[in-house]
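Only a part of the assembly is drawn; its chains keep their places, and the rest are absent.
Letters are used for the chains, namely A, B, C and D, taken in the order the chains are written, and counting of residues starts over at 1 for each.
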Amino acid sequence: DPMRVAFGDIATVESLHLLAAFERAREKGVDVQVTFLKSEDIAAQAVVSGQADIGVGAPYALLQKVKAPIRIFMQLSKLQFYPVVNTEFYKNWKDLDGQEIAVHSRGSGTEAIMQLMAEKNGISYSSISYVPGAEVRTGALLQGNVKATIVDSSGKRVLEDKAPGKFAFLPMGDVSATDEALFANTDYLSANAKDVEILVEAILTTWREVAADPKSVTALKEKYKLLPDATPEMVADIEPYFAESAPNMPLNGGGGAAAKDDLEFYTVSGALEGDAKDLKVEDFWDLSALNNVLSRIGTK
Amino acid sequence: MTLFGRRIPMMTSLIFWLLVWEIVGRLEVMFLIPPITSIVAAGLNLVQTASWQSASLITLRAFIYGMALAIVVGVPLGVLMGRVRVIDNIFGLWVNMFVSAPLSALVPILMILFGMGETTVVVTVFLFAVWIIVLDARAGVMQAPTSLIEMGRSYGASRWTIFTKIILLSALPEILAGIRIGLIRGVKGVVIGQILVSIIGYGELFELYSRSFDMERFWALTMLLFAAAMLLSAGVEHFEKRIEYYAGVR
Amino acid sequence: MSVSPAKLRDGIGAPKEVPPTVLEKIQSFADERRSFWIVVSLTLLFASWEMAGRIPISFAFPTFLETLSAFGEMVADGSMHKAYLITLQPLVMGVLVSALVGIGLGVAMGLSDKAEWLLAPVFIVLQAAPMAALVPLVTFVYGIGLTAKTLAVIMLALPVIVLNSYKAVRHVNPSLVDMCRSFQGSRVQQIFKIIIPDASPVLFAGLRLGIAAGFIGVMLAELLITPTGIGDLITYHRSVANYAHMYAAVASIIAVSTLTLAGLQYVETHLLRPEKRRK
Amino acid sequence: MANSALARSGSVKAASSNDAVVQVRDVCKNYGDIEALRGINLEFERGNLTTLLGPSGCGKTTLLKIIAGLVPATSGEIRVNGRAVTAPGPERAFVFQDFALMPWATVLRNIGFGLELKGVTAAERDRTARRYIEQVGLAGFEQKYPHELSGGMRQRVGIARAFAVNADVLLLDEPFSAVDEQNRRKFQEDLLRLVELEKKTFIFVTHSIEEAVYVSDRIVLLSPRPGRVSQIIDPMIDRTASPDDIRRDAVYLDVVEEIWQGLRQYAE
């Protein structure tokens, strides 16, 4: 049977390493089939309904509510977002008290971060608008449609590039939570343990390679003929992106520690109901595949 | 319009607008509007890419399945509604409601019911096209002239013969008109389905081009779609006219 | 577009004339009361929905009662009416702009050959084309706010209003126009006393189609540009697997659109056209 | 002078004439609450043309359709050749006011349609159809479609179709009303020729008094709703005369005037 992966975004430069890892798993005999979907939440629905075996994302709220036994089995990336304000209007967190901000979507990591920051800084927003797509929010900032939001690293680069000094990135302190993870139905995980382990191993080894040498992504793209229609601008973007994200890549698949961080983070942000202490990692994560692989290839 | 005593065909104004577009594009007023010439160039390039070809294939397939389903379900349902009072009363409300309902709001539900793949797009096409086909088939059947039916009866035709030889044939022009409008709605459905549901077919390409600000390809794709919609509708219209008696009925 | 009774149902087979049975009494009651059939029709749908939800046909298919209570919940906690306040803004603005501009352009095209030549083909193309594809474009220029959404509504509603207004004027009864001319009516009198009143049923029908398209447009905008209003209820409740809430939001927008259109039709026949009023 | 054999309705002469092809006995018809016809008793004889005349809505079409078996009578019965009928039958053919031609069929197929429904072979029905095409003067138009014909030609197709099934009784509901006035005159003359030629029973409905008097052997005047037989007039016009002579015949003019005086009270 093929391993059907639901990816909640279209393929871009930022997912090149993941695509390469899929190719490697394929080389090892796992027939990975990726479907690119409009959004993470749709990818999660695909897994819940059994139309996909593995999803990409961090659907904690869904995991808590839905009746199907879905579990995260490895972390792909941590939240790497940058709260940003237009300096004409705001300078720091306190200025955002009673103001409007924009985040990715309701219950998303970006909203969680902004809520967490509000709590830490003792402020509250007047309203939150939902603007999916970091690049859309970046564009909206540049056009002046949005005055305070949160963007990703390429958005940050664009802002610094196009309007140096016009925007200020607000300090976040120590936030560690999952941005993207892989999740699947427990039945699938137990019935296809071998394939899942091959996938986890392929990802971990690729991640470690990229972390060691961010330039290798370009070679991977060539080798596996990834993103054949990529424009020259997109290709030029590969190196800077991975150079910046490499230090933050989880090389051990997150695991229990990441799960604990997530539970804390998402309860504070309101995506998860209840108290972090009362939530059990087993209700959200299935660590068996990850632990088996780590015991084989070691941790880093 | 006539200019200097000469009739200028209406559609020629499109050429005028394309010229305006070209000039605006050349002036680089907005990055959104590249010159037509570069859009055409991008279009020629686009149709040669594998991604466009496979997207077209996927789109076409979803469209054809959805339309086939809409016709196979819509025409018989419409005919039944036109002939059987109870069925008309039960379905009338829903058909009239859905023919003008904001079906785009329904697509998120379709996605979780039918999956993120082609099935949902097929169902979207079906839902966009079927209601008008039902309504027109129903109208066609109900408009079958009483005198033709009485004529059949007076010459001893059985109910079945009257139905097949008179009512269905009388309704054919309306049925075809319904299918023509259904086709246009179906094209809208396949696009809305693809861009809302999942990143497949043209939906994926649109997303890709708009995210990478590749306006030339974006417009090339749009224009190909528009042209396809127009050609499709013109094709059915041509077919309608070829039915000899059409002129007599209209 | 209204549900009109089957006029020719007696076409085949002569009805028999015998004293009415109970069944026929029910039948004649049903014939007289449209509301009877509306109730039957609704009951059948809701009952089959409830049953399908109980089987269930899908993990994401709530029963009718669950959906109803989710709806009640959202009405009670105010999220429903808040959502409508937001969704209706671009819709109403977009429809108003489309109506003003659309009827203006359409009437101009109907009255002037030059305007017709210049504009009709454009709108014919736009009407047949899948405009939804262009919705993402408006975000480039107008961002993600109210303007962009209003524009999305206009993009869908305008062509159909323009073309119907144009058709309406072109199909004005020529002998009424001749009549006005023969009494030496001025062009202005002709337009306002004959053409527009005679065209008004089709103008109104175009408006109704425009509003229907506007509802499609606003839902596209709220699902494609940014989730706000009802679009937000739909996407949010989907993302957290509150399927009953999601269905309730979808059903409510379909119901609101249907009621709006039916209301408009009622206004049209009962206030504007004496000859269509039912005595 | 005027031979107005005013037979009041109800004076049944049923048993007397055994030549009656069609007998209408005590026919009443209600459409729901609307009483369209009340107690109609009539007989129609072979070779005769009888016209039903009366104000609009008096039930002429209804009576014709009851005779055709297209509409059931509420009470009373119709006998054709002595047998009671309730449904259409091969011995009666109907000519419709709006022609009732199938727009998708050629003249040939339209005319042969009655035979087609009877299961007559294609070759045979073509032969018959062509004979009648000839007779109504449409030779050369066999392969045309109805929309390519003028109103008058279409009506002739309708008449030819009725003749083609060789019925004994021809029921014609205002067959000339959609034909313009000048062609109508010609049609009237053609109709007289056909009555002469084919020894059939014609039951004819018209609004035109002149037309009725000109073509009929007998005229049945119906009263306004509920339609009852108010007068039966046998014009007794010498049909051997030329059309012009008929139209200036004193008998003809008297009958027209008499009917007009009878009907004018019902005009608005």
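One rule holds in what follows: a residue touches a chain if its C-beta (ideal position, glycine included) is under 8 Å from a C-beta of that chain, and two chains touch if they have at least 3 such contacts.
The shown structure was predicted, so the numbers you read here are calculated from the model rather than taken from an experiment.
This structure file defines a complex whose chain copy numbers, by label, are A x1, B x1, C x1, D x2.
Going forward, only the chains that are shown with their structure count from here on.
The chains in contact with subunit A as well as with subunit B are C.
Between the chains B-C lie more C-beta contact pairs than between any other two chains. Seen from the Cα centre of subunit C, the chain whose own Cα centre is farthest off is D.
Here the spacing of subunit C and subunit D, counted between their Cα centres, is 50 Å.
Put simply, the C-alpha centre of subunit A and that of subunit D have 86 angstrom between them. Looking at subunit A, residues 45, 49 sit in touch with two or more other chains. Each of residues 112, 150, 153, 196, 207 in subunit B touches at least two other chains. Residues 58-60, 139-140, 143-145, 226-228, 232, 235-236, 238-242 of subunit C are the ones that touch subunit A when the two sit in their complex. Those residues of subunit B whose C-beta lies close enough to touch subunit D in the complex are 145, 147-148, 150-157, 161, 166, 169-170, 172, 243-245, 247-249. Note for the complex: subunit B touches subunit C at residues 1-2, 8, 10-14, 16-17, 30-32, 81-83, 85, 88-94, 96-97, 99-109, 112-113, 135, 142-144, 146, 149-150, 153, 159, 162-163, 167, 184, 187-188, 190-192, 195-196, 202, 206-207, 210, 213, 218, 221-222, 225-226, 229-230, 233.
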